[in-house]
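The complex appears here minus one protein chain, its other protein chains still in place.
Let's turn to chain A:
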Amino acid sequence: MADFDQELDASGLNCPLPILRAKKTLNGMESGKVLHIIATDPGSVKDFEAFANQTGNELMESKEVGGKFEFLIKKA
């Protein structure tokens, strides 16, 4: 997985909390910085895709590692 600037562990949280926490964390980051998110909610895979499409923040990577879902999002 590529480098990132900040990390958010949303394990154990269910919809819509991973998205809301990610949005809040991104708000405090500078443009171009990368956020690494870890989630256990299987719905978050499609949700982070949709989040990126609608907010313009780039979803650089999305993968499953040992039953957890990991995402890299670059702030627009």
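Criterion: a contact is a pair of C-beta atoms (placed from the backbone, for glycine too) under 8 Å apart; a residue touches a chain by one contact, two chains touch by 3 or more; residues count from 1.
As a convention for this text, contacts and distances are computed from a predicted model.
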| item | value |
| --- | --- |
| Undisplayed chain, where the name is taken from the UniProt record, one of "DsrE/DsrF/DrsH-like family protein", "Spore coat associated protein CotJA", "Peptide/nickel transport system permease protein" or "ATP synthase subunit a" | "DsrE/DsrF/DrsH-like family protein" |
| Missing-partner contacts on chain A, residue numbers | 12-17, 19-20, 23, 40-41, 51, 54-55 |
